[in-house]
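Here the complex is missing a single protein chain, while all its other protein chains stay put.
The letters A, B, C and D name the chains in turn, as written, and every chain counts its residues from 1.
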Amino acid sequence: MFLLRKRRGIPGAAPGTLVSESGGPTKKVKMTVVSYSADELEEKEVESVEECFDYVGKREVTWISLDGSQDADLLRQIGEKFGIHALALEDIISGGQRPKLEDFGEYLFITLRSPRKPEATSSIVAEQINILLGPNFVITIHDLSNPFEIVLQRIREGKGRIRSMKADYLLYALIDLVIDQHFPLMESVADQIEALEEEVQENPSSEIVKKIRDIKRDLILTRSSIWPMREVINGLEREEPRLIADATKIFLRDVYDHTIQIADIVESYRDILSEMFNVYLSVKADNTNEVMKILTIFASIFIPLTFVAGLYGMNFEFMPELKWKYSYFAMLGVLVLITLAMLRFFRKRGWLGGKRG
Amino acid sequence: MFLLRKRRGIPGAAPGTLVSESGGPTKKVKMTVVSYSADELEEKEVESVEECFDYVGKREVTWISLDGSQDADLLRQIGEKFGIHALALEDIISGGQRPKLEDFGEYLFITLRSPRKPEATSSIVAEQINILLGPNFVITIHDLSNPFEIVLQRIREGKGRIRSMKADYLLYALIDLVIDQHFPLMESVADQIEALEEEVQENPSSEIVKKIRDIKRDLILTRSSIWPMREVINGLEREEPRLIADATKIFLRDVYDHTIQIADIVESYRDILSEMFNVYLSVKADNTNEVMKILTIFASIFIPLTFVAGLYGMNFEFMPELKWKYSYFAMLGVLVLITLAMLRFFRKRGWLGGKRG
Amino acid sequence: MFLLRKRRGIPGAAPGTLVSESGGPTKKVKMTVVSYSADELEEKEVESVEECFDYVGKREVTWISLDGSQDADLLRQIGEKFGIHALALEDIISGGQRPKLEDFGEYLFITLRSPRKPEATSSIVAEQINILLGPNFVITIHDLSNPFEIVLQRIREGKGRIRSMKADYLLYALIDLVIDQHFPLMESVADQIEALEEEVQENPSSEIVKKIRDIKRDLILTRSSIWPMREVINGLEREEPRLIADATKIFLRDVYDHTIQIADIVESYRDILSEMFNVYLSVKADNTNEVMKILTIFASIFIPLTFVAGLYGMNFEFMPELKWKYSYFAMLGVLVLITLAMLRFFRKRGWLGGKRG
Amino acid sequence: MFLLRKRRGIPGAAPGTLVSESGGPTKKVKMTVVSYSADELEEKEVESVEECFDYVGKREVTWISLDGSQDADLLRQIGEKFGIHALALEDIISGGQRPKLEDFGEYLFITLRSPRKPEATSSIVAEQINILLGPNFVITIHDLSNPFEIVLQRIREGKGRIRSMKADYLLYALIDLVIDQHFPLMESVADQIEALEEEVQENPSSEIVKKIRDIKRDLILTRSSIWPMREVINGLEREEPRLIADATKIFLRDVYDHTIQIADIVESYRDILSEMFNVYLSVKADNTNEVMKILTIFASIFIPLTFVAGLYGMNFEFMPELKWKYSYFAMLGVLVLITLAMLRFFRKRGWLGGKRG
Partner (left out) sequence: MFLLRKRRGIPGAAPGTLVSESGGPTKKVKMTVVSYSADELEEKEVESVEECFDYVGKREVTWISLDGSQDADLLRQIGEKFGIHALALEDIISGGQRPKLEDFGEYLFITLRSPRKPEATSSIVAEQINILLGPNFVITIHDLSNPFEIVLQRIREGKGRIRSMKADYLLYALIDLVIDQHFPLMESVADQIEALEEEVQENPSSEIVKKIRDIKRDLILTRSSIWPMREVINGLEREEPRLIADATKIFLRDVYDHTIQIADIVESYRDILSEMFNVYLSVKADNTNEVMKILTIFASIFIPLTFVAGLYGMNFEFMPELKWKYSYFAMLGVLVLITLAMLRFFRKRGWLGGKRG
């Protein structure tokens, strides 16, 4: 079921209990540190949380990236070293969170949902991404493969202003990437809608309704993750400047506009799909109507004719018409007249001819 | 009727009148006291309210649990001893309350609704649970059997932070349990939806619409209890720190997020079920269309043929064709041609072949 | 028309014009004074407003009850004696008011709508009840027969706290009665829904849709009077303690919860009825489908058979089959085969047998 | 198109450009001055704005009424004399305004929409009425014939408090009249709904849907003018007491209640009409079902009979039954049995008899 969030352990378990969803770290968590300032850059794959922690403060910004959220031990160590609240750690490991922003004073805990479409025909999925923002570090924890490669590339190349800004700008860059990923997805939804549009008129089968339903689900999912992300960004804009500088807030406002834009698109597409269902219903009704008309025309024309034919098939001994020489031909004439009258009746109603009424 | 709240005694009765719904205590109310601090733990089944009251203040937290809400005498005694307002007692005994939080200054009165699904195929029911929170005690009153066993177990085992925290944390643990009970229920709803999904396409009978209706009712019920619980938790977060400490509020915020998440799930499922009804309607319409087409094809092909056969069944004396030697075979040929023409007509319209149009 | 509020005199008439709806006092207005304190109680039917007025202040609370709201003269006298604003008097006499609270400083003017169901099968009607609350008096004006009998009884018996409280508590008791009257009505609606539930599946006639409509109207009416009453009670809670004491506000909060509960029930029932209409539509569509299938089965089986029979009814002179000895029985065999083939065709489609597809 | 507001001149034209809609004053504008205080009253038709202006301040209240809003010159003179902003004048002359309140400091500019139903069967139209309120004058500008006759009459007769109040009370009286005009219109809508109610069951033609649509349009129009008027009155209540005295605000609160009441009625009627459409659909579906059943009953009974008759109309030489003496009567018996079996089949399904299933 696409929308069921993962179950949060056993109801009533002590809060902050770190039990991984999959029963333990199924894969080795890859830990990478990127430490940079305007002039320097160091990028290293590390083995222990100790090693990570030593980087913090060494340069302007330290970005610690964990590719894997299910290693409870590792998270516990991070929690201890960086002073992260047990509830935040539980939210990371349990997954299935609604995007949210929590201000723990010393640091911010942000969960986002990064939308992806594994294949062209599959549904959209939205994977959880956890971000911790401290005064001079950013920790990202997720189960995707290199979701932030593009931002990392920008840091490596030192283009733009990212190297000369603080950790909050890195946070912005990451959020901006997650939000902007929605645009190509919405484009692909638009393509699907466009394709359906033609199909609905040419071949209105119930397959189309299933496709409409599938797209609507994608939109429901997108809406249910974009709205809380909007709140997250709004919350970041209202943060005190200690963790989020005013200069960064101008950029956040821009991302905020994008979330509204995506929400608008989602709503418009839902409206369009509802209209499309109406068109489907009416095309379908037209088809049924046409079937009915063909049946009615055939039946109405031939049933009277058959009756007349049956009439003269009777074996009564005294049926004067049967004896007359031309009565057969007269009767054929009558049948033609009846047929013409019926055709005229249906033509007047507009049932004949190319146009469907 | 699943949604009718129990009637609140006679309209116009004096408020605070304690009349049990069932006309009196049908079963003996089991009263248990759990008194604990970080180091000590005492758990005892007691007989009188006096005895209960003596425990209060003995250790950090005293949790009094009443398994049964219909003993008016007992409630009156508790009211007197603990100084509980008559209206709160009336709400406990009358049941059928909307979840709410009332601040009586000295203590908080909270009613929740604990959702359960007695059997896999039955509807969700939401039983009332009443909680009174004082500075150092929690009183829980309900008609369920051990709804809080898991929390009790955590206290007994002393794991996690529950033993080292105050009464407000116990309150949090109880609410958290009630809220998290929704997740497995929503999972089971998701399973039902998934099963329906297949059924709707293979066997679209009106049974499905009844099942959709039943699930929608479960969702309506869940929504109508989760929304006020959200308000309750929100209210607790805004309480002054006298009864609810700031440390506990971080945990409440987490539960609050869960309620929003559940509300989101409920709304999404409702949307999905509405879409499913659309698919049902369209599959149904396809079926009707197919029936119509079969009828039309049969009727349209055979009615003209029958007419022709009837024509030559007539008993006119002068029907030249009847005398010709090969006219029978010629006519059979004509009938075959008519049939082929009709089949071509229907094939062009796409009515024949495997695909349903 | 059940929802048309009575017309408010001639548009443009001077505000405060006291013209009774029915053109004058059709019945003699019965005026009763109940004057009480914790120890004393006097209950008397009085003749003049003068006499009423003398009671005010004599004991803690004076409750003046007017059974009849159409005597313009009487109202004018009350207006003068008690200093009531002309607009309030106009609202009383014109009836058809939306429930509202108006604070005139010296006194509060409250209109409520008391719901009743004259007969088990009839629609809900909501009659206007007007209440004026002064510092030590309550005036109730209405056209119902003894709507507050139960409260009066409580005063007479002196049970509960009503006799020891002020006029604001009397106001609370009256409002509480009006609000709680909704519960049995909602129960009866629930019974109606439950009955419909079965009927919709056994005998889905358009009568059911009319019944659904009637219940929906009751719910629309209830909602349109319960929402403003919720605002009235909310307004009373926000009043300064001069007219409404804080102790009374705890009770009002309780009534407030009841109004929300009723509003919740109304919304849930509306949702349920909408679902029921969907079930109705699908059961109906199933029935139509079944009719169509019966027709199609009969027509499709017999039309080809009839054609074959017609074929050998032709009078061609040279039809070799007619001469063969066993051709009649051979043909009967062919007809049986055709029939079996058709039956198999329909059975494969699942049209035969008990299950409806 | 009933809802198209008149076009506001050429887009991009300089604001405040006074171009009359109709290209100039098609009729001579009648200007009337009513100047009054508690004791005095002067009413005069004047020719020039100069003359009007001289009246202002002469007595307590000066009411200038312009029957005609299309004389740009006249408006320009009024603008200059009374210091009215060009935008207000433009709004007057261009018409088609949404009701609104604009506070220009020295004066208030109010536009309302006065609803009328030219004929019993026609749609509701809502004509713009412009009111300017200064400290001691009221200017009304409109294209209706004597819309305020009733208020004028009250001033002439000096009944009620209107003569003893200031200009703001006159404003209130005018607004009250416009709002109260909705009640008889809603009553007439209620009558229409009631008439439809019967028709929908007796003769459910698509004419009814058109009538429902027409009433819904009236309601849409009413709603789209009543909501902004509600805001206008709300805005007046919040005005500083310089232009609107507190005593008048009590009266405005009353009108405000009326606007909410009308909005409530409109919403209820819309709900009722939607339900009526559901009833229409179900009655219609019942009718179709009945047609189908009649067809099915006739076809299913006679098609097998016809086949049997056709069977014995065959000309095979060896058909033993044809020779037996009583086979004709035996066959008639068989036909009767088949017919009875079919009738029993349909009766069991409940298709026969008075009740429609």
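The criterion applied here is as follows: a contact is a pair of C-beta atoms (placed from the backbone, for glycine too) under 8 Å apart; a residue touches a chain by one contact, two chains touch by 3 or more.
This is a predicted model, so every value here is computed, not measured.
**Student:** Among A:38, A:314 or A:340, which residue is in contact with the omitted chain in the full complex?
**Tutor:** A:314
**Student:** Out of D:131, D:279 or D:319, which is the one that touches the chain we can't see?
**Tutor:** Result: among the candidates, D:319 touches the missing chain.
**Student:** Of the residues listed, D:98, D:161 or D:349, which one is in contact with the missing chain?
**Tutor:** Among D:98, D:161 or D:349, only D:98 touches the chain that is not shown.
**Student:** I'm checking contacts with the chain that's been left out. Which of A:96, A:134 or A:304 qualifies?
**Tutor:** From the options A:96, A:134 or A:304, the contact with the absent chain belongs to A:304.
**Student:** From the list A:18, A:177, A:215 or A:243, pick the residue that touches the absent chain.
**Tutor:** A:177
**Student:** Against the chain that's been left off, what residues of chain A make contact? List them.
**Tutor:** Residues of chain A in contact with the hidden chain: 148, 150-151, 154, 159-162, 173, 176-177, 180-181, 183-184, 186-187, 190-191, 193-194, 201, 250-251, 253-254, 257-258, 260-261, 264-265, 267-269, 271-272, 275-276, 278-279, 282-283, 285-286, 288-289, 292-293, 295-296, 299-300, 303-304, 306-307, 310-311, 313-319, 355-357.
**Student:** Going by the touch rule given at the top, which residues of chain D touch the chain that is not shown?
**Tutor:** Given the touch definition above, chain D has residues 1, 3-5, 7-8, 10-17, 85, 87, 91, 97-98, 100, 102, 104, 203-206, 209-210, 212-213, 216-217, 220-221, 224, 277, 280-281, 284, 287-288, 291-292, 294-295, 298-299, 302-303, 305-306, 309-310, 312-315, 319, 321-328, 331 touching the missing chain.
Going forward, only the chains that are shown with their structure count from here on.
**Student:** Within the chain touch network, how many edges lie on the shortest path between chain B and chain C?
**Tutor:** 1
**Student:** Please tell me whether the contact surfaces of chain C and chain D are same or different in residue numbering, using the over-half criterion.
**Tutor:** Interface between chain C and chain D is built from largely different residues.
**Student:** Given that chain B is a copy of chain D, what angle of rotation, in degrees and a multiple of 5, matches their CA positions?
**Tutor:** Between chain B and chain D, the superposition angle is 145 degrees.
**Student:** If you average the CA atoms of chain C and of chain D, how many Å lie between those two points?
**Tutor:** Distance between chain centres, rounded to whole Å: 26 Å.
**Student:** So the centre of each chain is just the mean of its C-alpha atoms; given that, what is the distance between chain A and chain C in Å?
**Tutor:** Here the centre of chain C sits 41 Å away from the centre of chain A.
**Student:** Out of chain A, which residues touch more than one other chain, so two or more?
**Tutor:** 313
**Student:** Output every touching chain pair, sorted by label.
**Tutor:** A-B, B-C, C-D
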